[in-house]
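One structure below.
Apart from one protein chain that is not included, each protein chain of the complex appears where it belongs.
Now for subunit A:
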Amino acid sequence: MKILIVEDEPALRSSLAEYLRQDGYVCETAADYPQAHEKVKLYAYDCVLVDLTLPGGHGLALISTLKADNSRAGVLIISARDSLDDKVLGLELGADDYLAKPFHLAELNARLKAIIRRRQFQGQRQLLFRELSVFPDQALVLVRDEPLTLTRMEYNLLLFLLANPNRVLTKVSIAEHLWGDDADTADSFDFIYTHLKNLRKKLQEKGVDNYIHTIYGMGYKLSST
C-alpha cells in the first residue's frame, strides 16, 4: 500500500510518515508543489495526502492533475485553512475526504483506511481482526461467523479501534471521532467509558478475550496479542 504525503512542514511530514509506516504503508513524501507534481506524474499511489497551501503551487491544482490523469489514488486533503469553501471545492474536484489541522493521527489513519477500503475492494469490503469480521457496508459484525448486535455508538467505537489496532487511542480523539464538534456537549469521557464497558461485555458474552485495554491516564488500546 503506497501513500504520498504532500506537506511542507517537515516536523508534521515526518510524524505522518512514521505513524503510517508503522501500519505497514509505504510512504513517500513531497515538501512542495513541483516535487509532488513530479511524483504523482511518475508513480502510482493508493492514496495521496495533500496539504492545500504549498510552496510553489496550490494543493487543489494537484488534485486536478490526479483527476485529469484518471489516477486510482484516493485523495485526503489536510488543510490549515479551516474553510468551508476549500472543503467544498476540494471535494468537488474529486478529493475523498477533508481533514482540518490540527487533527488526531488516529483520526487521519481511520479516514485513510476508509478511503483505501472504498477504492480497493469493489464488492466485498471486510475488516478482519482476530475472531472478528466486520462488513462496514452492511454495518455487520461477526464473531466467529456469529452476528454481534451493537448499538450505533458501540459499532462506531469498534470501527475506530479497528482502524488503529495496537495503538493508544486517547479519550479525546475517540470523543472527537464519534461526535465531532459536539464532543464537549457533555462529559464525553465518562460517556466513552460507558459505551466501551458495554462493548467489552458484549464481546465477552460471545466468548472472546478482552481485546480492549485501558491505558491508565491516556486512553484505550485494541490489542492483537
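Just so we're on the same page, a contact is a pair of C-beta atoms (placed from the backbone, for glycine too) under 8 Å apart; a residue touches a chain by one contact, two chains touch by 3 or more; residues count from 1.
In the analysis below, contacts and distances are computed from a predicted model.
Asker: Would you mind picking the UniProt name of the chain not drawn here, from "histidine kinase", "succinate dehydrogenase", "Glutamyl-tRNA(Gln) amidotransferase subunit A" or "Sulfurtransferase complex subunit TusD"?
Answerer: UniProt lists the chain that is not shown as "histidine kinase".
Asker: Among A:E18, A:D69 or A:E92, choose the residue that contacts the chain missing from this document, as touch is defined above.
Answerer: A:E18
Asker: Determine which one of A:K41, A:R81 or A:R144 touches the chain that has been left out.
Answerer: A:R81
Asker: Hey, which of A:A44, A:A139 or A:I215 is the one touching the hidden chain?
Answerer: In the full complex, the listed residue that touches the missing chain is A:I215.
Asker: For subunit A, which positions touch the chain that isn't shown here?
Answerer: 9, 11-12, 15-16, 18-19, 22, 53, 80-82, 84-85, 101-106, 153, 167-168, 170-173, 176, 178-182, 184-186, 191, 194, 215-219
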